[in-house]
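The block that comes next holds chain A.
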Amino acid sequence: MQKMMQDRARELLSSGKVDRVLGWIEGDFVYDVTPHVFRENDIDQLIYHSFASQNLSKYLVGETKKDGVIAVFLRPCDSYSFVQLLKEHRFDREKVYAIAIPCLGKVDAEDLRAMGIRGITGVTDGKERIILHTLYGDVEKEKSEVIAERCRKCRGVHAPYFDERLGEELTKEPLTDRFEMVEKLEKMTAEERFAFWQDELSRCIRCNACRNVCPACTCEKCVFDNAASGIENKAPASSFEEQNFHIIRAFHVAGRCTDCGQCSRVCPQGIPLHLLNRKFIKDINSCYGEYRAGADLEEKAPLNRFDVDDCEPGDVVGKGE
Partner candidate 1 sequence: MQVNEEKFEPTIVAFCCNWCSYAGADLSGTNRLQYPANVKIIRVPCSCRVNPMFILRAFQRGADGVILCGCHPGDCHYTTGNYFTRRRMTLLFSMLEFLGIEKERTRLEWVSAAEGAKFAATMNDFVATVTKLGKNRRLEDLRCKK
Partner candidate 2 sequence: MEQNNLKETLLRISGVNPRKCMKCGKCSGTCPSYDEMEYHPHEFVSMVENGETEKLMASPSLYRCLTCFACVERCPRGVQPAKLIEAVRLAVIRQQGMNHLKPDQLPDMLDEDMPQQALVSAMRKFAK
């Protein structure tokens, strides 16, 4: 796949169809992958393997402000963010050449470390299995054992707005029900839930990594950075602030979140932030009908439309207990 992508990128660049290519590049370690804008001279360094986890679509907001056309590789989850951004006019579609690529599920180094797999120097991907080359020898694992939480619920289907497809679309049955954890929390008592979230959110250091990586958080200026909003707040002055921050952030992306799971991936404190977003998605689906952000360019988001006989808050709130 990686070879195919490099070849296609080179072809597009040399033909002049695109001026730049947005993809992934390895850092000092194989699992230390970052998004990178390639040109013809460094296209050989484009990689695509189990550690290429970043959602690239957000970078288009900045990249399309520059001259020329940029090609971008979209995994299924990226493609939903891509459509959502397009729907919100956040980038110039004419300056983007979107290439859909399949994804076998990503692996987080943090998870592997927790499993005792350290010193990773390389990776060989298979469809079902993955071989991790480490300083201490190779480790072979079933893919289903090691892939990241966010990939377990993925169906691997692309949103239908791209220019070309590379490789075949690999649809798969999600490994887990994505609302499992939300439901588990809903079944707890209010005290237990409060304790759970207190434990989680109190670890927040307001590093804003979640905000920076989130493909829905592309505001020119975040309300939390805006003095006029009345809630400007850059550091956790009191414990309320991070709770406030995460609730408002989740609310602002409600109906726009594509459930890509990047927020939890990047959180240095390991807070399961995606649960907040999924709670909203679950409520939206059950109250206003199934909705998938980024699946369609035209459909109005659930918070931007209504039914005259919508449910009242009292019909919904606390019914999960």
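One rule holds for everything that comes next: contacts are C-beta pairs under 8 Å (C-beta built on N, C-alpha and C of every residue); 3 or more make two chains touch, one makes a residue touch a chain; residues count from 1.
How these were chosen: all candidates are chains of the complex that A comes from, given by their letters.
Since we're looking at a predicted model, the values are computed, not measured.
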Given options 1 or 2, the chain of this complex that touches chain A: 1
Interfacial residue positions of chain A with respect to candidate 1 in the complex: 182, 185-186, 190-198, 201-202, 223, 229-231, 236, 238-240, 242-244, 247-248, 250-251, 254, 276, 279-280, 283-284, 287-288, 302-304, 306-308, 310-314, 316-318, 320
